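Only a single protein chain was left out; the remaining protein chains are all shown in position.
A, B and C are the chain letters, set down in written order, and residue numbers restart from 1 in every chain.
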Amino acid sequence: MNFAIFPPEASRQAHEVDLIFLALLAASVLILLGVLVTGIVFAVRYRRGSPAKRGQLPEWINREVEITWTVGTLFAFIFIFWFAGVTFLAEYKAPPNAEEIHVVGKQWMWKIEHPDGAREINELHVPMNVPIRLVMTSQDVIHSFFLPALRIKQDVVPGRYTTTSFNADRPGTYNLFCAEFCGRGHSTMGGRLIVETKANYQKWAQAQHHVMDVAGQGRALFTRMGCSGCHEQKDHTIAPDLAGLYAGYVQLTDGRVVRADDAYLRDSILQPTKDVVAGYKPIMPSFKNALSEGQLQLIIDYLKTLSGDGGTP
Amino acid sequence: MTTSAEDRALREPWDDLERQRQAALTGIWFFSASELLFFGGLFVAYAVNFYLWPHGSMEAGGHTGLAYGLSNTVVLLLSSAAVAVAAASARWPALGRFSRACVWVTMILGVAFLTIKGLEYRHDIEERLIPGPGFPIEARGAQLFFAFYWTSTALHAVHLTVGLGLLLRLAIVGARDPQWYSKTPAVNVTALYWGFVDVVWTILFVLIYLPGRAT
Amino acid sequence: MRFPRPRKAKAPPTPSIGSLVRAPLIALVVLLILLAANIATAYLNLGGGQIYLNIAFALVSVGLIGTVFMELRKENALNRLCAAAGFAWLAIFLLLTFGDYLSRTIMPF
Partner (left out) sequence: MTDATLDHAPDKPGDDHLGYLSEGGHTLWSWLTTTDHKRIGILYALTITVFFFIGGVAIAIARLELVTPAQDLVSADTYDRLFSMHGIIMVWFFLVPSIPTTFGNFLLPMMIGARDLAFPKLNLFSWYLTAIGGIFVFVALLAGGTDTGWTFYVPYASNYSDSNVLPALIAIFISGFGTIATGINFITTIHTMRAPGMYWFRLPLFVWSMYAVSLAIVLAPPVLAMALTAIAAERVFGLPLFNPADGGDPLLYQHLFWFYSHPAVYIMILPAMGVVSEVIPCFARRRLFGYSFMVYALVAIAVIGFSVWGHHMFVSGQSAYANLVFSFMSFMVAVPSAIKVFNWTATLYRGQISFEAPMLYSFGFVGLFTMGGLTGLFLASIPIDIQATDTYFVIAHFHYIMVGGTVSAFFAALHFWWPKVTGRMYPEAVARFAAILMFFGFNFTFFPQFIMGWAGMPRRYGSYPPEFQIYHVLSTAGAGVLGIAYLMPLFYLTWSIFYGRRAPANPWEATGLEWQTPSPPPKHNFERMPVVDTEPYAYHRRSEAPEVETQTDQNEQMGGTP
C-alpha cells in the first residue's frame, strides 16, 4: 500500500514553494528544539530540592534580553514575509504567452474545455513545459481547483472569473481535488491531472475528436429517445440527474446503496423499475426492445463522459 | 427617606451609588460600540455593493421615499434632544415630573417614527420594491441595494422598539417611585441607548435616501 | 484610569429648566441645519464624490449627537475612548476590506 510522505514536484513553481517550506521547517524545528530543550533543562536542573544555584537573576538577564528576542523575532518574521512574498509575486503571475484553458466547476464535477475545443470532465490533460493559464468560474457554489503536485489551489467563485497559472515539467498522473466544501459530492469531485510530452498530448488531442464522435452519437441518441426530456429537467424532480452518476454510489428507494457501474446503467435502461433511485417514482419506460446493443453501448458511453469515465472511487 | 431611595436604586455588589453610575455608563458605552459594529457589518456590506454597482445603487436610491426618510430623521433628532433633556434633568427630584414628561415626549416621537416607517414600507410594497422576480428597476445591483434597505431598516426598527420598551419602563416605574427615578442610573443608560439608535439612523439615512437624488 | 474618589458633596441646587434645555436645543437646531445642508448637496449633481460629502455631513452630525445629546463632553476618558473604539474598529474593517476590493483590478493574479 503506497503512502505519500511528500507531494510530487511537477513544476519549477512547486520546487520554489518546497524551498520555502523546507527553509521554514528547518527554522521551526530549530526554534521548537530551542524552546523544548531549554524548558527540559530548566525543569530538570531547577526541580524542587535540587542542589542547583538559585538566588538573584544574573545581571545581564533583564530588560535587554527581552528587547533582543522581541526585535529578533520581528526581523526574522519580516524576512520570512519578504522571502514568501517575493516568491508569490514572481511565481504566480501568468506569462503573457500562456495557453488558456477554461474550467467550470459545477456541483460535483469539473468541466474543462481546451482552446482547440476538446472537452473533458474531471480530467486535465496538459502538455509539458507549456505555460498554462486556467480561467475558472463556477455554475452554483464556491468550489476550489486544487492540484497538490503543482502547489496550486484557487477558489472558483460563481459570478466572476478567477485565474491561476502553472508550467508543468514532469510527465505523470497527479491528483485533482475540490478543496472548498460544496455539498454532498465534495469528496468525489476530484479527478486526475495528466501531464504528457508534447507528442503524446497531440495524439491525445486527435483522439479526443474520435471520442467526441462516440459521445456525439450517444448524445444524439439520448435526446432522440427522449431521455433528456426527463433527465435534464432543471430541478430534477421527476428524474435523477445523470451527470457525475457513473462510478459513484446511488441510494435506492428500498434503502440499498448500489454502485453505479456499467451493469447498473444497463439494467436501469432495460428494466427501470428494478432499481429505482431513492426519492423518485418508477415512471421510466423500459427501452428493452427500442434499443439495439450498439445503441445501448453508445448511450452508456455518453453517460460515462457525463461523469468522467473512471472517476475516483 | 433618601437613603431608602438610594438603597432601592443601589444594585447588589455596589456600596456607593456614584461608582455604580460610572459602571453603568461604561457598560452602556461598550454596548454601543459593540452594536455599532453590528450595524457596521451592514455599513461595510453597503459600501462594497455601492462600489461594485454604483449605477444600480444610485438608481435604486432614487426610488426610496425621501419624504418619509426626512420626516423620520427630524422625528428622531427631536426625540434624541428630548431624551437628552430628560436624562440631564432626572437627577434633581424637583424636576422629576418635567423629566418624566420629556420621557413621554420621546416615546410619542418614537411611536411616530415607527408609524412613518410603516407607511413607507406600505408604499414600498405597493411599488413592488421587494427584491424578487417582479422588481421594477432592472439596473444590476438595484436589488442588492433594496435587500440591504430592508435588512438595515428592519433591524433599526427592532432596536428602536427595544428602546421604546426601556423608556416605557422608566416612565411607569418612575411615576410610581419618583425618589428611585432621581437616583437610578437607568435614566442615563436609556438615554444613551436612544442616542445610539439615533446615531445609527443618521448614518443609515445618508446611505439609503441621499444617493441618486442628483439625477 | 482610576476613578476620582467620590466626595459626599452637598446636593447641588436645582438648576432652572431653561439652563438644562439650552445646550440640547442649540445642538438640535444645528443638527437640523446640517440635515438640510446634507439634503441640498444631495440634489446638486457632484458626480462620484457625492456620497463622500454626504457621509462627511453624517459623521459631523453623529459627532454633535455624541458630544451634546450623549454628554460625551462630561464623560470620563474611558467612555470617550470606548465611543472612539467603535468607529476605529469600523475604520479598520472598511480600510482592509476595501484594500481587497480596490486592488482587484490593479493586481489580479
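One rule holds in what follows: a contact is a pair of C-beta atoms (placed from the backbone, for glycine too) under 8 Å apart; a residue touches a chain by one contact, two chains touch by 3 or more.
What you see is a predicted model, and the numbers here were worked out from it, not measured in a lab.
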Check: shown chains touched by the absent chain are A, B, C
Pick from B:22, B:79 or B:99: which residue touches the chain that isn't shown? B:22
Considering the whole complex, which of A:153, A:170, A:219 or A:236 touches the chain not shown? A:153
Chain A positions in touch with the non-displayed chain are 1-7, 16-17, 20-21, 24, 28, 31-32, 35-36, 38-39, 42-43, 46-49, 51-57, 61, 65-66, 69-70, 73-74, 77-78, 80-81, 83-85, 87-89, 91-92, 107, 140-142, 144, 146, 148-149, 151-155, 157-160, 162, 175, 177-188, 190, 249, 251, 257, 312-313
Residues on chain B that touch the omitted chain in the whole complex? 11-13, 19, 22-23, 26-27, 30-31, 33-35, 37-42, 44-45, 48-49, 52-53, 56, 131-132, 140-141, 143-144, 147-148, 150-151, 155
To test your reading of the contact rule: which positions on chain C touch the chain that is missing from view? 1, 3, 78, 85-86, 89, 92-93, 96-97, 99-101, 103-104, 106-109
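Keep this in mind: only the chains that are shown with their structure count from here on.
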Round to the nearest whole Å and give the separation of the Cα centres of chain A and chain B. 49
Rounded to the nearest whole Å, what is the centre-to-centre distance of chain B and chain C, using the mean of the C-alpha atoms as each centre? 15
Junction residues of chain A - those touching two or more other chains: none
If a residue has to touch 2 or more other chains to count, which residues of chain B qualify? none
Can you list the chain C residues touching chain B in their complex? 3, 6, 14-15, 17, 20-21, 24-25, 27-28, 31-32, 35, 38-39, 42-46, 48, 50-51, 54-55, 57-58, 61-62, 65-66, 68-71, 75-76, 78-79, 82-83, 85-87, 89-90, 93-94, 97-98, 101-102
Under the definition above, what is the set of chain B residues touching chain C in their complex? 16, 18-19, 22, 25-26, 29-30, 32-34, 36-37, 40, 43-44, 47-48, 50-52, 54, 66, 70, 73-74, 77-78, 80-81, 83-85, 87-89, 92, 94-95, 98, 191-192, 195-196, 198-199, 202-203, 205-207, 210-211, 213-215
